[in-house]
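The block underneath contains the structure these notes are about, expressed in structure tokens.
Only one protein chain is missing from this complex, and each of the others stays in its spot.
Letters are used for the chains, namely A and B, taken in the order the chains are written, and counting of residues starts over at 1 for each.
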Amino acid sequence: MKPILEVKKVSKLFGGLPAVNNVSFDLAENEILGLIGPNGAGKTTLFNLISGYHEISKGDILYRGHKISGFLPEQVCSQGIVRTFQVVKPFGEMTVEENVMVGAFCRTADPNRARVKAQETINFVGLDKYAAMQARNLTIADRKRLEFARALATEPKILMLDEVMAGLRPNEVDDSLELIRKVRASGITIIIVEHIMRAIMTICERILVLDHGELIAEGTPQEVTSNKKVIEAYLGKEESADV
Amino acid sequence: MSYIKSIINNKAKLFLTLIAAVAIMAMLVPASAGNAFIQNMIIMMLLWAGLASAWNIIGGYAGQLSLGHAGFFGIGAYTVVLLAVKLEVSPWLGLIAAVFLAVVAAVIIGWPCFRLQGPFFALATVAVGEVLRILAINFSDLTYGTNGISVKMEFGLGFMLFREKWAYGIMAIAFLALVLYAVKKLEKSRLGYYLVAIREDQDAARSLGVKASRAKLTAYMISAAFTAIGGVIYAQYILYIDPDSVFASALSMQMVLMTIVGGMGTLWGPVLGAVLMVPLDQFIRAYFGGSVHGLHMVIYAVILILVILVIPRGIGPTLSDWVKKYDKKAESEGDRI
Partner (left out) sequence: MEIWMQILVNGILTGGIFALISIGLTLIFGVMNIINFAHGEFLMISMYLVYWMNVKMGMDPYVAIIFIIPIMFVVGLVVYKATLNPIIERSELFTILMTVALMILLQNLALMLWNADIRSINIDYAASAIGTENIRFGITKIASFAIAIGTAIGLMIILSRTWIGKSIKATSQNRTAAKLMGVDTIRTYTIAFALGIATVGIAGAALAPIFSIYPTVGTQFGTASFVVVVLGGLGNVPGAIIGGLIIGLIDSISGFLLPVGFKEAIYLGVFLLVLLLKPNGLFGQGAAGGGR
């Protein structure tokens, strides 16, 4: 089957220094792909490149065979690729429901339909109790859930999750994992950046490892954890790897 | 009956109904010397409520600080008066031309600025406001420069010029109602949600498919159009315009001030702001007159500073929070009894 997303020799330079260097990979329809690496490896930059927040210095990104590199973030989203942010960005003065409606408006201009869609999504992620609460009053775990719900409401084909589990308690992590599985079951393809190894190892079929902006390994969780380069990359910066 | 019930239940509606009732009663009383002062104040209050509500669309909802709205106000006033004086165009057609020109100006300013984040928009609006004033002074062949222009004295509905003040009262009420209706519609629409999302976090909004620059530009155009209408009504009411009165940066500041005092990004905030600030302004002017220059602006500035420091959300939302708290407290005390 043709990959849903193709990243081809993508590089990003900041002031002449490569933050992402010549990275290529394919994303298969409906898989869960993990993206790991030490701090500063370029994971978030890669997310920013795919989602249109940074311009690509070199290379191409194709979505279902057509080029999306050069698209603006809002255009990438309407194509069906949505991302969450590592540092959550709730619309603080809006209620949870209104937050999610903003996402739902991506597919409809009708407020009533957007509200229905938002309510469905809020129920789906389990935020229904807080639907009428102002987003700035949510706990960090619920803010992450909100970020998740907003993204889902745009009806994406590809969901890119940037550390949605960082800072959560173990039982909350389990909830998140459950949620991600449910999302995948609904036919959505997922790329996930995560530091919590337990989570990423249990949920991903395939993992990419970035180090210093370069792709150093690719494979199943077992393959990756036994890869020499990967172990070196992590052992070299053991303190930063949250294993 | 159900309307009355809903009025009592809805504090905002109650508030508006009261204002409208007082305004209409004051308008209908024949003008005597003292009454003219009140009538004028009410017309100004309504006009300013409309102007502040128009500013609120871009400043309050979208969170884009426009500091040069006097530019649109002046464009409105000058367009209608010049067309009438030079080409004998009816002010009603002039109104359409004024709205059109203001929207064009909004696009010229907004298009380059809204693609950028940071303070560029605020900076550009200050500069544009000032430059329009300078152009109005210096292109004196067209605008009569600092001499200003008087409105052509042809009275009647067709000329949008009236001998009775109450007619302007009705125009101002219609203007305010139009702006509030638009804001209400906006609040419930996709654009309204988008604007608030952009104000709260533009990056997050864009990641959800919000075309931020387009949304901001649309809001700016709507806001500019209403502000120009306000300028038209002002010119037809005051009957004389000059660059320092209709392009004054103080006008821009007043729109900002009233909105902030009342409550930014809320439907009723700007109205409340105008209801509080216009009488204050008129009384200061009446009492101190020309004797202490700058005093009323000093008072404005102090109020603005205090509101930002103490109740940044504005009087309206802060009060309604108190009322809610009080209601809850009363309820729980009621339970105990």
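Methods note: a contact is a pair of C-beta atoms (placed from the backbone, for glycine too) under 8 Å apart; a residue touches a chain by one contact, two chains touch by 3 or more.
Keep in mind the model is a prediction, meaning the values are calculated, not measured.
S.K.: For the full complex, which residue in B:A20, B:V85, B:L276 or B:L304 touches the chain that was left out?
M.R.: Final answer for the missing-chain contact: B:L304.
S.K.: For the chain that's not shown, point to the residue among B:V80, B:A124, B:I173 or B:A197 touching it.
M.R.: Answering carefully, the residue with contact to the hidden chain is B:A124.
S.K.: Suppose we count only contacts with the excluded chain; which residues of subunit B make the list?
M.R.: Against the left-out chain, subunit B lists 63, 65, 67, 112-113, 116-120, 122-124, 126-128, 130-131, 134-135, 137-138, 203, 249, 253, 256, 260, 292-295, 297-298, 300-302, 304-305, 308-309, 312.
Just so it is clear, only the chains that are shown with their structure count from here on.
S.K.: Using mean CA coordinates as chain centres, what's the subunit A-subunit B distance in Å?
M.R.: Once rounded, the distance between the two centres reads 43 Å.
S.K.: Would you pull the subunit A residues touching subunit B in the complex into a rising list?
M.R.: 51, 53, 72-74, 77-78, 82-85, 89-94, 98-99, 101-103, 105-106, 109, 111, 114, 150-151, 153-154
S.K.: For a test of understanding, state which residues of subunit B touch subunit A in their complex under the given definition.
M.R.: Going through subunit B, the ones touching subunit A are 188-190, 193-194, 196-197, 199-201, 203-212, 265.
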